[in-house]
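Before I ask anything, let me first share the structure, which is written out below as structure tokens.
Missing here is one protein chain; the remaining ones are kept as they sit in the complex.
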Amino acid sequence: MTDAGGPVIPNFGEGSSCVVRNRVFCVDWVRDNWHGTLEPALLQHLKLTGIAVAIGFGIALVTALVAYRARRLEGPIGLVSDFLYTIPSLALFQLLVPLTGLTVTTVEVALVAYTLLILHRNTLEGLRGVPEEVREAARGMGMTPLQTFVRVDLPLAVPPIVAGLRIATVSTISIATVAAFVIPEGLGRPIFVALSSNLFKTEIIAAGALAIGLALAADAALLVVQRALTPWARKRRPA
Amino acid sequence: MSEAAEIVFDRVTKRYAGRERAAVQSLSLTIPAGEICILVGPSGAGKTTAMKMVNRLVELDEGDITIDGVSVRDHDPAELRRGIGYVIQQVGLFPHMTIADNVGTVPRLLGWPRARTRARVEELIELVGLERADGRRYPSQLSGGQRQRVGLARALAADPPLLLMDEPFGALDPITREHLQNELLRMHEEVRKTVIFVTHDVDEAIKLGDRIAILREGGVLAQYDTPERILASPADDFVARFVGGDRALKRLALRRLADVELEPPDGLPRAALTAPAPTTLRDALSMMLGAGVDRIVVVGDDGEPLGILSVDRVATLLAAR
Partner (left out) sequence: MGEEAATGVIADAFTWRTFGRAFRFMADNPGLLLDKTAQQVELSAAAIGIAIAIALPLGVWLGHLHRGSFVAISVSNLGRALPSLVLIAFGILVFGIGFWNNAAALVVLAVPPILTNAYFAVDQVDESVVEAARGMGMRRRDVLLRVELPLALPLVFAGIRIGTVFVVATATIAAIAGGGGLGDVIVNQATYRLEGVVAAALWVSALALGAAGLLALAQRALTPAGLRRERGSGRTGAAL
């Protein structure tokens, strides 16, 4: 019935007394099943997220640049990503199943679609956010358009872009838990298994805490990166 | 690189599509090397447009502009601009770079060796009246006046023979503006570059300019001359109105007691009104009128009387030129 990846829980005869009585949280179960269940799920989750954000970012850079140069296209591109973002993740997964099957591809396509909205919008706003007088000064000093882009526009666009990466990463980690409806991967899977096996509390809490913890850790890490890349943003005139 | 360049406008014209009147109409003038030339006039007079045609931020339609005899069209625009200092009202400092990096932008674009750039940056930061330590700070940490000083330093970094300044002090409060105007004059004493300066403030023009070009709407040149001669003999009603009804007094502000021939200092009571030698004629006249006397004693640094100036003498001086 259940696959080989997770323990058969609970058969009311196996496991420690804590497990058998389905106490809120059994540390021994976590210890015993870390390598078999939780760790693989965590790593799968990381992989799903990483691929989605990387691809999403790559595409978003292109679409944002396109929208930046060709203002006419900005509306349509924005509309499409708005549209995709509104569709519930579970629904999107299932809509893709007939096309790409019950595979990682299905999940990745949906995840990438979700990251696109945030990353596209933030990248575009970042590019647009450079003050006009700064660009005029750059041009007046003799920078070629390419130099202006590389030395002025890009560095100043970095903060909103990294902020977008933060949001996209955390959102993807969150949505990826739903992937368990489609493929047996990610931290959603142990939760699923536990829910369908008489609500095994420990597994639910352990996997859930891992998912939340992963999201918060990613957020914090990217925040550090954001701060490190923008030394000028925090300095203000004394009084 | 030459110290200063001579700029020649030859029947320069600029039209914008859909507008009947040209933005700049057949403008011709010569700016001698090393002088500060002010382009002044009401809004819509095309002064900024005219200035921007020198570094080709705006392209010429007709006519030509030459820098030391070479047409601006003969240069690649980006290269041309690296050889011209450019200062704008909002300054446009790069927020993500330190002050030092900002100032060193053009030298880096030109490929100067690092040591040379660093030395030059330090030199300029001090030249514009900032401290060495300021080099490590970011624009957001400086005041408006300090930022504009940096803007100036940045424009001078590669030692260009020409400086373009577009209402650079317009966004500053009057006290800071006056300080920076004085700084500019001081710097110009030390480093004589050709400067084209745009402003709508006629008093600033008179204070700073070696020559003033007054433009009327449509970019037409109304008068081009030294401040003294414009004030003494405005070319037409427009110029006369533009420089203001008090132009005679403005002329007096251009000269100091020290420069004028004075009557010998004898026969005056002890309590007579005095003024130090560097006082302008205008201020001296104001003092006399305010005190209700018609004579003032000019004194030197040591307090010793140098001579006497009378109100009549002032009138005579005005009439003479």
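We call the chains A and B, going by the order they appear; numbering starts again at 1 in every chain.
The rule we apply is simple: contacts are C-beta pairs under 8 Å (C-beta built on N, C-alpha and C of every residue); 3 or more make two chains touch, one makes a residue touch a chain.
Please read these numbers as outputs of a predicted model, since none were measured by experiment.
**Q** In the intact complex, which of the presented chains make contact with the chain not displayed?
**A** A
**Q** For the full complex, which residue in A:19, A:60, A:165 or A:183 touches the chain that was left out?
**A** A:183
**Q** For the full complex, which residue in A:109, A:212 or A:225 touches the chain that was left out?
**A** Only one listed residue reaches the unshown chain, and that is A:212.
**Q** Provide the residue numbers of chain A that touch the chain removed from this figure.
**A** Spelled out for chain A, the touching residues are 1-3, 74-75, 78-79, 82-83, 85-92, 94-95, 97-102, 117, 121, 124-125, 163, 167, 170-171, 173-178, 180-184, 187-189, 191-192, 194-196, 199, 201, 204-205, 207-208, 211-212, 215-216, 219.
Heads up, the rule we're going with is that only the chains that are shown with their structure count from here on.
**Q** Please tell me the distance, in whole Å, between the geometric centres of chain A and chain B computed from their C-alpha atoms.
**A** 56
**Q** Which bits of chain A are touching chain B when the two form their complex?
**A** 131, 133-144, 147, 152, 155-156, 230-232, 235-238
**Q** Across the complex, what residues on chain B touch chain A?
**A** Where chain B meets chain A, its residues are 55, 57, 78-84, 86, 88, 90-97, 105-106, 109, 137-143, 151, 154, 164.
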